[in-house]
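Here's the structure we're looking at; comments come further down.
The complex appears here minus one protein chain, its other protein chains still in place.
Naming follows writing order (A, B and C), and every chain is counted from residue 1.
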Amino acid sequence: MTASELQPVRTDDGLASQGARQTSRATLLAFVVPAVAIFVLFTLYPVLRTIWNSTQTLGPMGNGTFVGLQNFEEILFRDKTFWKAVSNTAIFTIVGTIADVAGGLLLALCLYAGAPMSRTLRVIWFTPVLMSYVVVGIIWTWLYDYDWGLINHILRWIGLGALEQSWLGDPNTALWAVLVTHLWKWLGFNMIICLAALSALPKEVLGAAELDACGWWAKLVYVITPMLWPTLLNLTVLSFIGKMMMFDLVWIMTGGGPLWATETVSTYVYKRAFNWNTFNLGYPSAIAVLWSGMIIAFVLLMMRLFRQRERLEF
Amino acid sequence: MAALAERHPGLAAWFGYIRRIPWLAFLLLYTIVTGGPFVWVALMSLRTTNEILDAPYALPSPAHWGKFAEAWTASKYGVYFWNSLIVVGCAVVLLTLIGAMAAHALARFQFRGRKALRLAILSGMMVPPQLLILSLFQILLQFGLYNTLAGLVLAYVATQLAMTIYILEGFFAQLPQDLFDAARMDGYSDFEIFWKITLPIGMPAIATTVVLNFIILWNEFLFAIVLLTDDDKRTLPLGIMHFMGAHQLDIGMIATGLMISIAPIIVLYACFSEIMIKGMTAGAVR
Amino acid sequence: MISCRNIVVAAAFAALAATGSVAKAEDVTLTVWSHEADEPAKVALREQAARNLEAKHPGLTVKITWYEKDGLNSALRTALPSGQGPDVFYVEPDQVEYITNGLIAPLDDLVNWNNIYDWARAVWTHDGKTWALPEEAYTDELYYNKDMLAKLGAKLPDNAQFSQADFLELVKKARAADITPIAAGVGDRPYPGAYVLAEALLRKLGTDDYGKLLHGQLSFEDPRVVGVFKWVKELVDAGAYPKNFMTLKLGESHHYFYQKPGALTFPMGSFYSGRAFVPVDQGGQAADFPLGIMQFPAMDGAACNECKTVAVGASFAVNAASKHKELAAEYLNELATPEMGKRWIETVYLQTAVKTGDIQFSGPYAAYFTELMDRQKGAKYFTGMPVDVLTGACKDAFVQVMNKAFPGGLMSVDEAVKAMNEGCYKG
Partner (left out) sequence: MAVVKLEALSKRYGGNAEASVRSMTLTIADGEFMVLLGPSGCGKSTALRMIAGLEPISSGTVAIDGRVVNAVPAKDRDIAMVFQSYALYPHMTVRQNLAFGLKRRRMPAAEIEKRVASAADRLGLGPYLDRKPHALSGGQRQRVALGRAIVRSPKVFLFDEPLSNLDAALRVTTRNELIKQQHDLGTTTIYVTHDQVEAMTMGDRICIMNRGEVVQIGRPLDVYRAPADTFVARFLGSPPMNLMSGVLRRNGADHAVEVAGAVLPVTGFEAGLLAPFADRPITVGIRPEDIYESGAQPGCSAPAAVSARVAAVEPLGAETLLVLSLAGQAEECVARVGRVSAHSHGDAATLYLDAATLHLFDPQTGRALPRAAG
């Protein structure tokens, strides 16, 4: 029989399974190394190299001259196109994000309210999400076409021919036209997420609101929206990130034109890197670094703000 | 009217319907707005450019089915299609394997630096593509992988790896440790456990990442346009864009190309709409 | 580490397999990248030159890869620095970046220059060296639809040149008859919007002052320049350009002019033929299309109403990193033989920088070429389109202002002149 000096022994059930989670170094490496190699070689190294490049003026053979922060100075204080691109991207992001989330919520509510054939509608409404920007961009370029595009056709048909536009050719409408296309592609996504969140809501709450003789608007504002708040915030952040990085659709539909009316930071980076008659990757790298920094800062800020808000409300 | 409706329940239902008409109209309208363009493209894919320019919104009569054969061979959509399939297929397989292995290790093993490693790999999700692509271009040049399908595969694996690991690890971590202990008692090594336990049980999550990665990469444009130059190596989105840029805008042939590009997705979607919706929204629902 | 290395190595091998079909010692492959994939006549010519060269060198394969312009340029921009570029590639005179970055080889001692017109060689001469072989030459012309002109009740003067007032009147009449007066679009090119304006400036100023204007030695606030801008502004305000001017691409503007909806005039380089003279189902003009060529309008108080722009288009350069420079140069020589020049004119219906003997025309477009040659009679040439001549900020200003915003109706004369001076004027 063992001696028992009754000393307290801290035991922790959470740790009980730790031992089984150990494995030999070789096994561990075998599991992790491919992912780490990919990460280091094709994510970490490129990012660091882009940051390094941003302080360089690069020649066509990759031979660089160190210029310090000169590129950044040029971007921030002298590059008008950059600021135009920033303002376009900002408009696109802010308006787009609000419309995206609100629209997705409204569509979800439409289905949630018991639409006939709601499963079929849900599947159809989601289809654009699965399509590439190339497909979506080309189709909408055609829909916006001045001569034979559907939108002008409809305007003429209903007698509003005076409103016909070269939608993508007019600097006043081009950005909005691209934005509408982007919304069209992504609304289904937001709808599905909102719908999932709605279905997860306890039925009693909505029932209680019914008993309180709540109008649908009041119900939306005071009951549904607050309860979906975490989901909506999540979508906001996602939508925000996506739009800050907007490239494909703009490039396909307008190439940033007319007159920089739809130039986004991303298309500008691409143009400076691969479309200008220079081989200097340093300058576009600096833009990319600057912009990525802003995106990450914004996202962290938003997550922080929202998290506080969330804590207050729940 | 309300009083009347109260007395006649049948009428109440009627009024209910009438009140719902604007709403039903909206449902119909939005359905046309989302589905209509695809129908339109499908119709155009069977018509020639001149027919389309004469009457953009007419039915195909006669239907030029031969356009698909022509697009496949003469317009090289067949080449683009196979390129897309090879690149996306390889990338998805690699992503699934490498991602699942890493996710398994992160979820199952306790080791020093695990948290740091996890944070590092997952931070890959935050990296904007612009930050990556400029020097990825240079790096692939150095490795002799620029303008090769292999290079594009690697770029795709790099961009999607973080999210793949994120989704898989979340799922794997929920699997009870006892299962793995039992397999060890049954005499299986760590690799066999990964292959025979983690992968089969993790199938739902793996299917999700496969769908998500397939759709995202099938549609990918930015990396392809930067990393490929040869006509013979173009993926489908690039191939179609190439036609958009040509002098003479062959709308009919582009429409056929669009159909070739979206057909696999539409067919899969028709069969597996639930899985695909789940896959596409995997990262967002928490 | 093992599996990591394996993946990288395997990927690298796959890459090698994909790219490097390593040539055997006796088999040489000369790679050529060319624009104008969809102009069959040019394709045939360049392929012919390739076959001719192959016939002279057994074991040699000349592989031409055909591109569309944007694709070619982005491919070159990435391939050249990586050493994966072709031996020979298509360039245009505005692409001086290849010279300044040392990516193309000087050709003075490699190419037989006896077959090339001196003025055309001069276009490619920088710092005393010649950098590319010019193949295509063209003049800026104002194409028009004869039937529509007749329908508007207007008659082309004998010298084929309207006065500036008559042309304005014509534009207004056409617009009133619901005919687009000038089919042009800037959806994918940096020059078509500026044809009318640039040609008018050239006529008003004459070659010397026009050159000074482009080189920043003459202010855009010069009253003559402002006068021309004002006239063009009147055209714009009269609805001279299509509503979808901003998005209309080059190919679409061709279609717009001779197929649907049709337009009265179409300002274009004489490379017009490359896209127009193909079968209708490939986007060409109908066989019976009433095509005519007129001179750009005469300006009041002009220095040189017989002036017009001649320019070099398609040219070929040799990659500075090529391992087969001699062979590459030989291919250029094959392109520039007098026989090739003759075939060029006979099949492309376009001028060339290659010296050719007398040519007897026949075939469906003989009348067209005769009319084109008529329009050259007595002409005084300025060499180079503005996009070829301009560089840097001035080029950007030209593309955005003179090519797009001003003809697009988005800028007043004052704004346009000011913006151009900001970009270009050095005095």
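What we mean here is this: a contact is a pair of C-beta atoms (placed from the backbone, for glycine too) under 8 Å apart; a residue touches a chain by one contact, two chains touch by 3 or more.
Owing to the predicted nature of the structure, the values given are computational and were not obtained by experimental measurement.
Peer 1: Looking at the full complex, which residue from B:V41, B:C90, B:L168 or B:I197 touches the chain that isn't shown here?
Peer 2: B:I197
Peer 1: Which residue from B:V39, B:A63 or B:L179 sits in contact with the chain not drawn here?
Peer 2: B:L179
Peer 1: Of the residues in chain B, which ones touch the absent chain?
Peer 2: Chain B touches the chain not shown through residues 176, 178-179, 181-189, 192, 197, 200-201, 203.
Following the convention adopted for this analysis, only the chains that are shown with their structure count from here on.
Peer 1: Express in whole angstrom the distance between the two chain centres, defined as the mean CA positions of chain A and chain B.
Peer 2: Roughly 16 Å, centre to centre.
Peer 1: Listing for chain B: what residues touch at least two other chains?
Peer 2: 53, 137, 141, 154, 226
Peer 1: Of all residues in chain A, which are in touch with two or more distinct other chains?
Peer 2: Where chain A meets two or more other chains at a single residue, that happens at 30, 34, 36, 38, 41, 62, 274.
Peer 1: Could you please specify the touching residues of chain A with respect to chain B in the complex?
Peer 2: These residues of chain A touch chain B: 17-18, 20-23, 27-28, 30-32, 34-36, 38-39, 41-47, 49-50, 53, 62, 107, 110, 113, 115-116, 121-135, 138-143, 148, 150, 153, 184, 188-189, 192-193, 196, 234-235, 238, 244-245, 247-248, 251-252, 265-266, 269-270, 273-274, 281, 284-285, 287-289, 291-292, 295-296, 299.
Peer 1: Could you pull out which chain C residues touch chain A in their complex?
Peer 2: Touching chain A: residues 1-4, 7-8, 73-74, 77-78, 80-81, 95-97, 101-103, 187, 242-248, 260-261, 400, 404-405, 408, 410 of chain C.
Peer 1: Which residues, counting only chain B, touch chain C once they are in their complex?
Peer 2: Contacts found on chain B: 48-50, 53-54, 94, 137, 141, 143-151, 153-154, 225-226, 229-231, 233, 242, 245-250.
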